[in-house]
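Just below is one structure, and these are the notes that go with it.
Excluded from the complex is one protein chain; the other protein chains are retained at their positions.
After this line comes chain A, so read on.
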Amino acid sequence: MEYIDNLPSMDLMRSEKMMRVQLIIPVESAHRAVTYLGQVGLIQFRDLNDDKSPFQRTFVNQVKRCAEMSRKLRFIKDQIHNAGLVPSPSPASQPDIELEELEIQLAEHEHGLIEMNANSEKLQQTYNELLEFKMVSQKAGDILLSSGSHVAAQETELDENVHISPEYADTSSLLEQEMQPGPSNQSGVGFVSGIICKSKVLRFERMLFRTTRGNMLFNQAPADNKVPDPASNEMVEKTVFVVFFSGEQVRIKILKICEAFGANCYPIPEDTTKRRQITREVSSHLSELESTLEAGLRHRDKALISIGFHLAKWMNMVRRENAIYDTLNMLNFDVTKKCLVGEGWCPIFAKTKIQEALQRATFDSNSQVGVIFHVMDSVESPPTYFQTNQFTNAYQEIVDAYGVAKYQETNPAVYTIVTFPFLFAVMFGDWGHGICLLLGALFLIAREKKLGSQKLGSFMEMLFGGRYVLLLMSLFSVYCGLIYNEFFSVPFHIFGSSAYQCRDSTCSDSRSVGLLKYRDTYPFGVDPSWRGSRSELPFLNSLKMKMSILFGVAQMNLGIILNYFNARYFDNSLDIKYQFVPQIIFLNSLFGYLSVLIIMKWCTGSQADLYHVMIYMFLSPFEDLGENQLFRGQGVLQVILLLLALIAVPWMLFPKPFILKRLHTERFEGRMYGILGTSDNYDDEEPDPVRQPHHEEFNFSEVFVHQMIHSIEFVLGAVSNTASYLRLWALSLAHSELSTVFYEKVLLLAWGYDNLIIRLVGLAVFAFATAFILLMMETLSAFLHALRLHWVEFQNKFYSGDGYKFRPFSFAALNDDED
């Protein structure tokens, strides 16, 4: 006991000791204090204003301003993105600016951008309209010419078109001009020309037909290339149309329909020379506009680039400010309204750091009063915080994925670092595949810096996150592969030659009769001669199956022992006496005994049948073991072990709930009669009256049922979990058989042909199968099974995993989130 208590403390074994702290911050230094705390990043604030909705909190205006600023930043970012520019931080470091200043600057920038956009939009619209007009005048001109023969008679008495006049220079008001149709002349035939989206032409024509009852002529010609739409500035395919009709009523209707369909009507003079003149004018105007537009764009791009230099920094700053005000919103005002009161959790080791930061904040903000920082008592369970590094982090994640450890509970991640890759390797034992994995892991680790800084896909992200797990998994795979003597399922004579030899030189009966052992046992791993022999499978199965049970029993025992450490740490002698002791007796009297038998059989080379021994230990414990006896007194020992196991079951079931009940009644009575004597003790034990109600209720039946479930689960689990470890054998077998199949039935078969193409195809199929089926699928399945063995078989012995994670207020984490 002494020895155990004096063991050096392990950092990762138990989560950091936390304390509940209260901060009383003068208002004037609050912002700075919280900023510094965010830089330290080791304190988790509690929300003291839980009952208030977001807009009722103190700093709601600042939060709103931050939201507004980030909206502006998003707008600018979009603009930069749309302009096809890449925002890059400028090489020269910029001076820090205050938030207020930034707000003003942002407003200016946004205003400027919007104005510029509006200007260029207006210009663009005019430009597009002109472009359309040009197109319409060209195409419609052609149509008019071709249909000229029909209307030639009428064309003679054209009225001058009202708006073929200098007004064309002022093209921006084109749309406002009344859409004049072609002149109505004596015969009453007029025309409307315009341009419309190609997709709408059919419906447009049908509508015109219906409205005019067929009394119209619709001519169309597709525009040569895509035209930007004046309204939306998107590139669309358009069609130029000319509608001939007669009558004033119809004209109004047609114009209405044009408007409804979003067709842009442009008046065209019927006279060819006038048309030409207009086209010329329009063209010159277009080129003018083009240069203006370009200048505008250049100006805007320049402005955007100069903003782009600061963009990342500003976004970061606004995000920080937002986080600071969110945190400040969690704080409470004290009665005098001069101080903010905050509560939170921090690890004990961070106390000095935090105090330092707070002092700095007081000093920097010239506050008269310092920040008061003191430790409080708390009923709540503190958050769980493990300090991990990049190596241990992945393993901690594996454990956390199951459940976050209870505060100060034994952390299985410590053991997982070794047992997880090892159990994986037992299933994935092949040093060829192991080396492939190793190369992959080394690649990821070598490029750690580069990969860590960039954004990866979800799959690569996962792979990169688990690179150190992958490294250990591959190393252990190489080790297990050497033990199994498998290299892509080929045995190698690495550690000397085989211990076996053929009976004669022809070696004809090696498969039927067997080999002779002529020298010492092969020094490391499985003798390569087993490969391909008749008894290969029975031998390997027996080996791997027994091995699996040994590992399983060892790991489960470790789990139960960890339970003991937990109980000792939390000073729970009940758990030790009535849970740990019977559990370890039960498991070891059955499966521990089996493990001993296995090792004994290996060492002595006995022929005893272990199935028989185990089964008849239960069925007829008093019977003579006969030839299955491994050592003297085995029968007596078995009877004793069986009795121990039988006693252990009620031992773990009954006493604990009854003792808990007795303790409860004693305490209750003590409170009734012994107030004077025990009141002090009570105050020591329970500093907070809130805690008392937790003990008031004692529901015996509930506790008993709970204990019963636990016991039953353990007893049944001891059997089923041991059986569950046999998956180690099963997956290992599957892996070696699969790789044998690919090697023999694909690669060797293809190599048998004397044809380069077949050999190449065989090699390709083999490489493909190795990479995708063995290296990826099998890795995944072995990984999952190892995961299960840890989560279920190992952790259910001791791990409650009902804690919650420590989430400090930290700027570093803030940036990670955003990326």
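As a convention for this text, a contact is a pair of C-beta atoms (placed from the backbone, for glycine too) under 8 Å apart; a residue touches a chain by one contact, two chains touch by 3 or more; residues count from 1.
One rule holds for everything that comes next: contacts and distances are computed from a predicted model.
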- Protein that the absent chain corresponds to, by UniProt name, given "Presenilin", "Vacuolar protein sorting-associated protein 26C", "GINS complex subunit 2" or "V-type proton ATPase subunit": "V-type proton ATPase subunit"
- Task: With the full complex in mind, choose from A:17, A:81, A:122 or A:210 the residue touching the hidden chain.
- Result: A:210
- Touch with the missing chain holds, among A:17, A:71, A:226 or A:298, for A:71
- Of A:56, A:272, A:720 or A:755, which residue touches the hidden chain? A:56
- Of the residues listed, A:23, A:189 or A:257, which one is in contact with the missing chain? A:257
- Query: Please identify, in ascending order, the residues of chain A that touch the omitted chain?
  - Reply: 53-56, 60, 63-64, 67-68, 71, 74-75, 200, 203, 207, 210-211, 253, 256-257, 259-261
